[in-house]
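The structure appears below as structure tokens.
Partial view: only certain chains, each at its native spot in the assembly.
In this document, chain identifiers A, B, C and D correspond to the written order of the chains, with residue numbering beginning at 1 in each.
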Amino acid sequence: MLQSYKKGTLSLHETLVQLKEQGIEDLGFAKIDSDRLERTGIPEVIYSSGKTKEQVRQIVERMHNTGIDILATRASEDIFQSVMEIVPEAVFNPVAKTIVFHHNSKEITKDYIAVVAAGTSDLPVAEEAVETARFLGNRVECIYDVGVAGIHRLFSRMELIRGARVIIVVAGMEGALPSVVGGLVDKPVIAVPTSVGYGANLGGITALLAMLNSCAAGISVVNIDNGFGAACQASLINKLK
Amino acid sequence: MLQSYKKGTLSLHETLVQLKEQGIEDLGFAKIDSDRLERTGIPEVIYSSGKTKEQVRQIVERMHNTGIDILATRASEDIFQSVMEIVPEAVFNPVAKTIVFHHNSKEITKDYIAVVAAGTSDLPVAEEAVETARFLGNRVECIYDVGVAGIHRLFSRMELIRGARVIIVVAGMEGALPSVVGGLVDKPVIAVPTSVGYGANLGGITALLAMLNSCAAGISVVNIDNGFGAACQASLINKLK
Amino acid sequence: MLQSYKKGTLSLHETLVQLKEQGIEDLGFAKIDSDRLERTGIPEVIYSSGKTKEQVRQIVERMHNTGIDILATRASEDIFQSVMEIVPEAVFNPVAKTIVFHHNSKEITKDYIAVVAAGTSDLPVAEEAVETARFLGNRVECIYDVGVAGIHRLFSRMELIRGARVIIVVAGMEGALPSVVGGLVDKPVIAVPTSVGYGANLGGITALLAMLNSCAAGISVVNIDNGFGAACQASLINKLK
Amino acid sequence: MLQSYKKGTLSLHETLVQLKEQGIEDLGFAKIDSDRLERTGIPEVIYSSGKTKEQVRQIVERMHNTGIDILATRASEDIFQSVMEIVPEAVFNPVAKTIVFHHNSKEITKDYIAVVAAGTSDLPVAEEAVETARFLGNRVECIYDVGVAGIHRLFSRMELIRGARVIIVVAGMEGALPSVVGGLVDKPVIAVPTSVGYGANLGGITALLAMLNSCAAGISVVNIDNGFGAACQASLINKLK
């Protein structure tokens, strides 16, 4: 086919059309991309926000029936009730707002991801990262409530943090924690700004900007409150051979 | 007069007009407010930015002749040359961009203001604060290059910092240093964001927002690059009896 | 230990790990930092926003049992009811949204903090500052409803304002009051922007920006609606010897 | 014609096309709208910024030849030299950056416009307003250097301010002056924010926002540094019968 394209007997768009999608099951309002895991290392996950509980239930049902493990993020208690009708063994983390179900027990990495959180208000985001990372098969260690205004609390946990293969740092307000951690470790740090704060925190924009301007090298940043995304990248890193 | 006002025989604006200004000498394009020191604790200071060297020279001449000490901020080398024609003993700090002259030696406070700066690029702002604080009669101690990405550098200087009566903390980029300092001292901290950085630092807005959202209590903030303003407030605090 | 570090037989992070936290009691989801008062001059305070009434109740219980005085800010009527089950003598200020309880009567400073507010809509923030400052042991004087659009109201209160050791000025809308006050006093002024206004006030950003750009020296600024933070710094200043 | 339109024999756009422009002289790259004065009360004025000196010279020449009085704003010294070749009697105000020429002496209003400016750095904008207002035939009184940080300076000039028919208030930095003036007068106040300041003044946005949020009623605002626009509106108001 590509030979034809080169010779000019086949236009580009005709060529592209022949790249038929594989492994995509159509659900009417959403296609389940079952090939995604192999392609990107991250399986299909359900982002519940903005979906009705009926929509989530249908997606869960289809995925469950085809043997796919389930992770739903930003799920309400209501959605969980609806999911349980189909997968009674599903587990809900009310802080993280996640629903998880595995068909088989999963192999867990030996190396671990450290999830570090500044304050108690940052826990929902930190826990979303923890649940996601575990769902993806990673060992996770949590280091919570170690914000920079009481920096001695951080120091007593540094051994655990430095032992990780990759570190997720979650913080709101002034977003300073990743800079301090980044200056003390030789591992990649993924910073997650949270929308915690008020006034000039601008819904997390302040923490986001601060993290992007960190004076410590080796830090990268994900979207505000995006514990899921941080865990995805951390998992890809943790599983590098 | 105020009796007349109460009785209604004198309108408010007639009353106000009779509050004739005192101690204000008119220079045509600017009035020198020689009463300001007594009223606010801060004498008249020359903000050189946006003024021609001729304008600065004229103001300096008039102030000098009436025996007023001189502090000019944001002054270029050029402006300094022009000022030296009138006040040859004036001293220029090329990092701080300040010109200073005292008619008589000044009494210096026993308590000191600590000026803490995160990086070498923050020095112009830190030095403006130092020059201003000294001009106002304060003892000053400088603690430079102690940014949070190498936090052990800060700790070795904490004794000097904690010994101050009031602390000015100058930082650009993510602006995290005031939070860390604020969590380790029991003295008021005045945070000064600098425009140091690039990209998403937005000309210092990022550091400013971060400092306003500090998780440490007891911190207040001044405008970006405003070493002068921080020193003014620090001086008022340092001189409280 | 530090000798070992210098000799290189102990790495930095090993050294840091040995800085075990002191005076930190773990509550599962939050650590109570009972050492904070000594370290920073500001005791542990409960920021209720974003916490459930159950979480606040638990923290209050633990603090109360260990003899710590209680200040909860941003507390709803609901949270207050829940706290009263444990500390029936706790006092609620419905304007300030604060809950206060002292185990013993507190020594009050002789010098006072002046809390100046522009309009009646700024009172919640001003009252949060007042309650916090009093909780920290300060004498406080309130000067309310003295906005710049009727500036004669401010002048009749200037004697009280100028008598303070430190002045908190609370204003929304155009945030002009701190500049006017700052030009009339020789004491440090802490400006608190409020989110009062509409349209182009941008949730308090306008007042914040205006205060940061004040033409009066000696003014510093805290986050929008942050009466608590202003009072913390004012208290540190008021208690300087 | 409009009858035809009503009957449907003439489409809307055919009707509109027949509204041929009157009094518009085409200059190739610009049309001189000589009818504007009659229509809007404001004659054609040359905004020099972004025009070459050759372009300004050509427009001036054409206007001059047809007997139109000339006001050019934002004009450089260079442009002035070029204009003088055609109109040697033209007058340049180097602070205001305006060039003015009248064919005949103009009748001046008895009532006056007060132009109030906060600081010396605001003078270019204030002077642009003054020159424009005078060009439009208004008596103008100037009250300069009366910023809110030394508010007694304002009070001594209030009689002159209150005597005006309309008041233009020019201020940069925190933009507080219009609120104070607006609370003391019963005349319309037009506020002009200037780009004077640095850091969080955001090129005048801060002063603009503050003025829009003024707590004093009876104030309206024009664009940053728009002394010309303020004077246009003030002139329309001053000339109302």
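Of note:
As a working rule, a contact is a pair of C-beta atoms (placed from the backbone, for glycine too) under 8 Å apart; a residue touches a chain by one contact, two chains touch by 3 or more.
Note that the coordinates shown come from a computational prediction; the quantities given were computed from them, not determined experimentally.
The complex is a homo-oligomer: 4 chains are shown here, and the full assembly described by the structure file contains 8 identical copies.
Note that only the chains that are shown with their structure count from here on.
Listed by label, the chains touching chain C and chain D alike are B. More than half of the contact pairs of C-D, counted by residue number, reappear in one of A-B, B-C or A-C; that pair is A-B. Using mean Cα coordinates as chain centres, the one most removed from chain B is A.
Counting the residue numbers that touch the partner chain, chain A and chain C have less than half of them in common. Work out the mean CA point of chain B and of chain D, and you get 36 Å between them.
Mean C-alpha position of chain A lies 56 Å from that of chain D. Residue positions of chain C touching 2 or more other chains: 12, 182-184, 205, 208, 212-213, 216, 223-224. Chain-to-chain contact here is organised irregularly, matching neither a line nor a ring nor a star, and falling short of all pairs touching. Across the whole structure, chains are in contact as follows: A-B, A-C, B-C, B-D, C-D. Only residues 12-14, 16-17, 19-22, 24, 29-31, 33, 36, 49-51, 193, 195, 203-205, 208, 223-226 of chain C touch chain A when the two sit together in their complex.
Chain contact summary for the complex, chain B toward chain C: residues 12, 38-42, 45, 152, 165-166, 182-190, 208, 212-213, 216-224, 228-230, 232-233, 236-237, 240.
On the chain C side of its complex with chain D, the touching residues are 118-119, 147-151, 173-176, 179-180, 182-184, 197, 199-202, 205-207, 209-216.
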